[in-house]
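These notes are about the structure you will find just below.
For this depiction, one protein chain was excluded, whereas all remaining protein chains were kept in their positions.
Chain IDs A and B follow the sequence of writing; residue 1 opens each chain.
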């Protein structure tokens, strides 16, 4: 660790096995846990506290001093105190001058204060070097060593040497420091541990809404209708048959909704003749959660596959097949093989398998470690080309499944079409518009617009500049 | 690269295309391989050897000199010699003063020596800047370029500039340096390549033990019993039927064992009234391998799913269904549809599908790249809430599967209950205790204890400090 030269520390102090002293302000749960962990990793710890004889909970082998005395003993001071109590630090301005102050605090709500806690600390103690760190680590994880989710410690600060010193401590504790740049990043770092899947909310609510709608739709057609007109009790359809209708429908609609915003954006850009106008907010948000939409769609497709594969082991299905055989025997007939049915049955299953396989491939490439190891061109190839191929295969799967049934009037119960017909609306619209958009006469101006060309400007110098990196 | 100012190297030397000279002590396989690779990447290499005219294996374009002469030619010296031969370096103390010595050595056993090789080297040559690196890379991988598992090079050392110089070499060779902090980390870095899945041993042995027990249990009940009493040869059950009983049983028990230590810990904390007493060692170890236990359970659940889905294509199953139809025909009857059976059959399958889906989701979130991209709150939500939901669904799946059979005396062969009944014991206990623990009158004191409150202390100042990060 590079020591600040002005400190004039004798060389022996730098030796690896010399215990470096770190000061911790605050003897609460987090301060004690961090102190205990650092003690284990070979640091010497001094606690700063309002009263020097606080609690018996302080780890053995550490000292508790007043804030001022403790601060003098170390170059690095970890401020394990809540923001509302920071103001007493102004009294220590002199002692803290030139020291590294590590802000570990979190808030209770996102954007609770106008500025981040670390920036507030920097204002209070202008002479100190503020570093934000450790806020993503929980006291419990430090004590127990189960750090799966929180091995990453985001670090930011304006002083590079101070940041390096803190990052060295982070590494020594067995954690992974991630340099996030200047102290401006502190706000984002403080908001991070408060989030609960913010990008997933819209896709999941949408999927739940669609599922509920189609569940009741199928319930009416497949359970209530036969009960009313034929007095058949098919209530057990709720367990597998109806979920196996709802899942593929929701999966297909969500998959189409992944590609719809891109198409709307293309139409907007063509209409406006420029890519520099901002999209409406709802479109921006929609485009940003496409990955999550796709993964939720994959979940429903996965459930559909499982629900389909268990069909032959269901008691109901076996019973029906038995009845069918027995009825053939009783009528002394053998139903002949129908070649068209063979083709339809096999090809819709095969299309479904290929569609599901590509869907899984898309899901795998959206794993962070996989998408990080492909370049932009490869990622776009997979997500756009293979993505549309998936949509085409899944739509074809549903169309062939429908087969001859589309025109069969018995499919319309209480004037309600079969649910799978409804599921085809969005994907067919998306594919139809996409087909128009890739016609050369439309694709060419769109590509130009996306490379920065403007219909209403004298963009004559465009070719001069580095445009080759624009992408759809 | 920042040069040490005391070296007074003229500026031209810093130019990018100037070949930097690196010295390698030792002309063994690893030294030669590393030298060859560095030569390819634009470095100029000098080997230091006991005799200057060693072998014909030295890569062309490199020099072999005596140790002392070679060391003088470079700022960085890679010590590719085994630890037991380090002592000759004491003679070179003067030449090596201020140089960067890179220790690349590994041991044959974990914790073979009292201190790490790098720290031993630091003691032998006190004037040099010791950096530990390259020990995770194999000679073969360097030569062949197939570096899949070993792209990561752990680097540690007490001198930051020396560490940076070594990390720059690592990057130039196309590898990824990972700064592990001070030389204290060398012991862990040296142990790392010797490990063979240390965290997986207990879960895998446990799974093998449970599998063997339940395999023989089912063998007795399902193969030997019918053979003895009914003289039926059902030995082919060994291939699919018995594995398909063992797998779900082991999966369910292991899944319950993932959540059992958390419950024991909660009871201990409630009993002791503090979280600051250490847990017994076995509990600590158990808690640390919960992730691995869960993943092994997932493996068994995955096999159970596959074994279940192939049921209808088995010759035995098809034959039995045929026999059943033919018997109905012969008796001139058609067994009516039993609505209760329809419900039971469909709902236990559906519960199993949902449980398996959540299980897969848990597995995906434990992939390193996924768990690194969620925060602590999200990770706990998935692993705790969704985890318990998975356990509930899987337990319900087994209970409904049992259905009416629990009270059927024919299920008790040789007084042995069906194996699936045994598998329900642990999960039911875990769920029952967890249910008690989340009752408000129990949950509230537990939460307080986990936030650092102590029953026997005057923890009056607790609220003052940063407690908001405590977690269950």
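Heads up, the rule we're going with is that a residue touches a chain if its C-beta (ideal position, glycine included) is under 8 Å from a C-beta of that chain, and two chains touch if they have at least 3 such contacts.
Since the structure is predicted, the reported quantities are computational estimates derived from the model, not experimental observations.
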| item | value |
| --- | --- |
| Option touching the unshown chain, where A:66, A:93 or A:350 are the choices | A:350 |
| Identified contact with the non-displayed chain, of B:87, B:115 or B:233 | B:233 |
| Touching the absent chain when the full complex is considered, from B:21, B:44 or B:164 | B:164 |
| Of B:106, B:350, B:383 or B:398, the one touching the omitted chain in the full complex | B:106 |
| Touching residues on chain B - with respect to the absent chain | 1-2, 14-17, 26-32, 41-42, 50, 54-57, 80-82, 85, 104-106, 108, 135-141, 143-146, 148-152, 164, 168, 171-172, 192-197, 233, 235-236, 239-241, 243, 299, 302-303, 306-307, 309-310, 312-316, 318-319, 322-323, 325-326, 329, 367-370, 372 |
| Contact footprint on chain A, counting only the chain that is left out | 119, 122, 158, 160-161, 179-185, 275-276, 284, 287-288, 290-291, 305, 308-309, 311-312, 321, 324-325, 328-329, 334-335, 337-339, 341-347, 349-350, 353-354, 356-357, 360-361, 366-381, 383, 450-452, 454, 457-459, 461-462, 464-472 |
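Just so it is clear, only the chains that are shown with their structure count from here on.
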| item | value |
| --- | --- |
| Averaged-CA centre spacing for the pair chain B and chain A, given as whole angstrom | 23 |
